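Up next, chain A:
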Amino acid sequence: MHRAVTVHIVVGLAALATQAMAAEDIAAIFDDIAHLDMRRASLTAARAVKAHPKGSPEWTTATLCLAVSLHHRQPDIKRDKEKAAALYDELIASQVPPPALPLAMIMRGRLADQIDYAGDTLDTATAVGLYERVMQDWPDTFFADVAIYHLTEVELSSMDAEATRVALDRLRAWLARRPNNPMAPVQWTLIGTSSFRPPLEDYAGAIEAFEKAIAIGLPEQIPLDAIYWRMGGIAEKSGTNDKAIQFYRKIITEVARSSFGFEAQLRIRALGGDPPELIDPFAETVEARP
Partner candidate 1 sequence: MTLKKFFQVYSGVAILAGAALFAVVRVAYNQITFEAPDVTTIRICHWQLESGFREALQDLIDAYEKEYLERHGEKVRVLQLPVSERGYGQFVNTGLVGGIAPDIIERGFSRVVNDPSYLTRYFLPFGPYIESPNPYNVGTPLEGIPWRQTFSDGLISAYDRELLDYYMIPFSMFTERIYYNKDLYREATGRDDSPTSFLDFINVCNTIRDYAARQQRSLVPLAGSKYQAGVFQRKYTNTFLTDIIRLSDANLDGKCSLFESYQAYRNGVWSFESPALLASWQCTTDIAANFQQGWMAALRDDAVFMFVQGRALMFASGSWDASSLLAQVGDAFEVGVFNFPAPSDHPEYGKFARAMPSEAATGGGIPWGLNRATKHADLCIDFLRFCTTRDHNAQFTSHINWLPIVQGVTLSETLKPFKPRIEGIAGHFDYEISSELRLRAEGGRWQLFSGRMTPLDYAASLAEIYDRTAMEGFRTELEKNRRNMRNMDRIVAGRLLALAAPEASDIAAVERSVMQLLYANQAKTHDLAMDTHFLQTVTQ
Partner candidate 2 sequence: MNRTQRSHELAKHALIGFVLFFAFFPLYVMLVISLKDNTQFLKSPFLPFAPFHWENWTYGWGVVNNYIANSILVSTLAVIGTLVGALMSAYVFARYTFPGKALLWYLLLGLLFMPGIMNLVPLFVLMKNLSLLNSLLGLALLYAVGGQVFCVFVLRNFIEEIPQDLFEAAQVDGAGPIQQIFTVVVPMSGSILATLAILQFLGSWNNFIQPLIFISDDYKQLIPVGLMRLDGEYVKQWGEMMAGFTIAAIPLVLIFLFTMRLFVKGLTAGAIKG
């Protein structure tokens, strides 16, 4: 009796220790992946997968981590990518619960629509199918916002005018339905970036898309002068010089340290406008402090 109790306690403690270790392991894997140490992450994740029964939440998380770390482990070799694909497929086939499932589908899509190693080929059909499933099954989520972004990118890469128009129209429709989705700024800029160049050369559509992106709010850490310069150029191409002057003016007045400032002045003058004076961002460094 006494001995049985002792055995139970020992077994219980061992189980607790394993669980505690596993939780630490999972946290460590996420940390390693976040810091791009995919090699270490893959080794820890492989141990974690073995440590948990198949189908358990821990197994699902560990398997997804293992797949992602193999997918992105360097050097990029065929064996790793095939193993990653098999793990994603296993998760998808097992119908694991979200967020693992949509994430596995998006990651699997990325694996299919990119060249990952020497000799790899694109499998856009698989990628498109997976992105569409994410959009269908989780239509009001961030996962779907990401999926439609990648789906549009894949379709744009065909450079076919009709396919491009269809893809951008669908993205516009998505934005009309989910105007404030977290991906909206970058979805609008994708429309802008791909509209003004061949095959569409839709200048007005591009400017409108960029304006919407700016209105929603682009990342503040990246100065807006490059996008204004581009919008000015597009406006010039479309013959709407007033608009061009307006964008060039914004470079001078809104972006303090733009290397485009002087050229914006030149463009405004060339278009018959009167440019504002450049603001010297270093002027303060000249003034003495009392």
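Convention: a residue touches a chain if its C-beta (ideal position, glycine included) is under 8 Å from a C-beta of that chain, and two chains touch if they have at least 3 such contacts; residues count from 1.
Keep in mind how these were chosen: all candidates are chains of the complex that A comes from, given by their letters.
Model, not experiment: these values are computed from the prediction.
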Candidate touching chain A in this complex, from 1 or 2: 1
List of chain A residues in touch with candidate 1 within their complex: 23, 26-27, 30, 33-38, 61, 64-65, 68, 71-72, 74, 76, 99-100, 103, 106-107, 110, 114-116, 142, 146, 149, 153, 156-157, 159, 182-183, 185-186, 189-190, 193-194, 196-198, 218-219, 221-223, 226, 229-230, 233-234, 256-263, 266, 278, 280-282, 284-289
